[in-house]
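Just one protein chain is left out here, and the rest sit where they should.
Should a chain be cited, it is by its letter among A and B, assigned in written order, with residues numbered from 1 in that chain.
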Amino acid sequence: MENLLQTIVDTEAEIAIIDITGVPTVDTLTAQHLLKTVAAARLMGADCIISGIRPQIAQTMVHLGVELNVVSKATLADALSVALERTGRAVIKLKKAAAVADQNRTPAEKGQ
Amino acid sequence: MTTKSERLEIRSSDDVVRVRQLARTMALAAGLSLVDQTKIITAASELARNTLDYGGGGFVLAELVEGVGRRGLRLTFEDKGPGIGDVDAALKDGFTTGKGMGLGLGGARRLSNEFSIHSKPGEGTKVVIARWK
Partner (left out) sequence: MDRIPILKFGNALLVTIQVDMHDRLATALEEDLTSKIVEFGAKGVLIDISALEIVDSFIGRMLDNIAAVSRILDADTVVVGMRPAVAITLVELGLSLTGVKTALNVERGMALIHARLKTSDSDDDDEE
């Protein structure tokens, strides 16, 4: 937890994505730890998005009575998408990037 | 085995600041991590304030402990105040007989590795917390 929080400070992150794709099961202790991490990050001014929550984990948390009132996404890609949108950023297609690079090359570089 | 101890009277809100300073000095001497230092100093602040506000004043005994394979800090808060009638109720978050947030006792317990409380109406209160390295 301390690593994540210190990294938020060091990188001045506005959003932290916590990916739990590799976590097989979530017991009460793990869920509480997750909630505490999210709460601490919020106190520091960073929002959290949890990604990789599998249906079984979501069910376990409901049965444990854990209320995860933080945005959660199924995949890391979805979480990244939300984070980019929230911070006013976007990823442009590679084709466009190549075309722009091409425009900036001199005729000599283009082999003409 | 206690290697160093210091006692501080808690009679005013300025003393609460002194208790935090003492806790910090001892926590550093005990070699606690930054987060652990912060936790025990904060717990000390809560308990010192309780001693002042509800116990009518008292004292804290800070002990640097180096025992069998472990090192840490133990803080004992004592007062000769009215005592606590229902300790279990007092330990629940939100319970307060004053204007506080009622997080002092329960919070101090969560922030410590060890916590014990002895209190009876008319006999005062004694709270001991410890944080180990």
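Keep in mind that, in the parts below, a residue touches a chain if its C-beta (ideal position, glycine included) is under 8 Å from a C-beta of that chain, and two chains touch if they have at least 3 such contacts.
This is a predicted model, so every value here is computed, not measured.
Engineer: For a quick check of understanding: of A:Ala40, A:Ala58 or A:Ala74, which residue touches the chain that isn't displayed?
Structural biologist: A:Ala40
Engineer: Looking at B:Gly55, B:Gly83 or B:Gly104, which makes contact with the chain not pictured?
Structural biologist: For the chain that is not drawn, the touching residue is B:Gly104.
Engineer: Would you write out the residues of chain A that touch the absent chain, in ascending order?
Structural biologist: Residues in contact with the chain left out: 1-2, 5-6, 8-9, 12-14, 36, 39-46.
Engineer: In the full complex, which residues of chain B touch the absent chain?
Structural biologist: Touching the missing chain: residues 13-14, 16-17, 20-21, 24, 34-35, 37-39, 41-42, 45-46, 49, 93, 100-101, 103-104, 106-107, 110-111.
By our rule, only the chains that are shown with their structure count from here on.
Engineer: Distance between chain A and chain B based on Cα centroids, please, to the nearest Å.
Structural biologist: Centre-to-centre distance between chain A and chain B: 39 Å.
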